[in-house]
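All protein chains but one are shown at their positions in the complex.
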Amino acid sequence: MLPTPKRFFLTAGCAEGRSELTAFDGALLNAGIGNINLIKVSSILPPHAEFTPGMELPAGALVPTAYGSIISTEPGTIISAAIAVGLSQDSFGVIMELVGKFTKHEAEERIRQMVGESFEMRGMTLMETKVSVVEHKVNKIGCALAAAPMWY
Amino acid sequence: MLPTPKRFFLTAGCAEGRSELTAFDGALLNAGIGNINLIKVSSILPPHAEFTPGMELPAGALVPTAYGSIISTEPGTIISAAIAVGLSQDSFGVIMELVGKFTKHEAEERIRQMVGESFEMRGMTLMETKVSVVEHKVNKIGCALAAAPMWY
Partner (left out) sequence: MLPTPKRFFLTAGCAEGRSELTAFDGALLNAGIGNINLIKVSSILPPHAEFTPGMELPAGALVPTAYGSIISTEPGTIISAAIAVGLSQDSFGVIMELVGKFTKHEAEERIRQMVGESFEMRGMTLMETKVSVVEHKVNKIGCALAAAPMWY
């Protein structure tokens, strides 16, 4: 089997680019995860995974990551990306991501509700929610991104 | 290399949520795969992989999965998600997914044709097609999802 991740952190970033993909690339760099290979996962924090902010990841590594991103080409638009993980007492956690044309404050409020709903649906008790969120005002081609990289 | 999966099953589920992502999360739970990390793959059943319905997957595990999902916010709309795997005599199989605004019956008919076409393109003989399909009538925010999780 593929090894189950043991550590994680949350991050968010934003950038302008001369194309949509380079704006995305810049947002990854701004979030500190631009030099790895994100593998998108959907989106459970494994039991006992340890919160390890500032963890260094080897360049080119395959990193299972829950993430969301939004790219806009409308100058002046406010875009936000949020990632949240709901932690249980002694079991797995649930990761939610949210992107859209709203403020950082609104993104955070909404994503906390989403985490709450995900625990409610599972009949689990939510002990703590960690959130990372970023807001960006588009100049020409802008990207906002939030991610929960998981590692070993 | 990453280990090649040895077992698989098919599943489908649907749910309403208070947001799009929680509808998706609910559909995963309804399909029995809500507490793992899906890694989306595209989409070949490895040779000799064994059909293992009801397989238990560890919480938070990284599970290679071919899947498709559809989310609709139009009350009353019928949405369906189907997954199918075409099996050959002694080689690999081909997995197809299909989602859209049609009935379960139509989804199943279409996806069987898609599997047939995928074998035709490869000059392979189709021995059997396994299908899982779900239909959902949207109330407020609904999601239908069908998946072929692969495991070890």
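We call the chains A and B, going by the order they appear; numbering starts again at 1 in every chain.
Throughout what follows, a contact is a pair of C-beta atoms (placed from the backbone, for glycine too) under 8 Å apart; a residue touches a chain by one contact, two chains touch by 3 or more.
Computed from a prediction, not measured in an experiment: that's the story for all the values here.
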Review point. Among the options B:Leu21, B:Ile36, B:Ala61 or B:Val94, which residue touches the chain absent from this view?
Key: B:Val94
Review point. Touching the left-out chain: which of B:Lys40, B:Lys104 or B:Lys137?
Key: B:Lys40
**Study point:** Contact with the hidden chain (one of B:Leu10, B:Ala49 or B:Ile71)
**Key:** B:Ala49
Check your understanding: In terms of residues, what is the contact footprint of the unshown chain on chain A?
Key -> 2-3, 17-19, 21-22, 24-26, 28-29, 34-40, 58-64, 151-152
Exercise for review: Write the list of chain B residues that the hidden chain touches.
Suggested key: 1-5, 39-47, 49, 64, 66, 91-92, 94, 96-98, 110, 113-114, 117-118, 121-122
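Note that in this section only the chains that are shown with their structure count from here on.
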Study note, to complete from the structure: Whole-Å distance, C-alpha centre of chain A to that of chain B, is 25
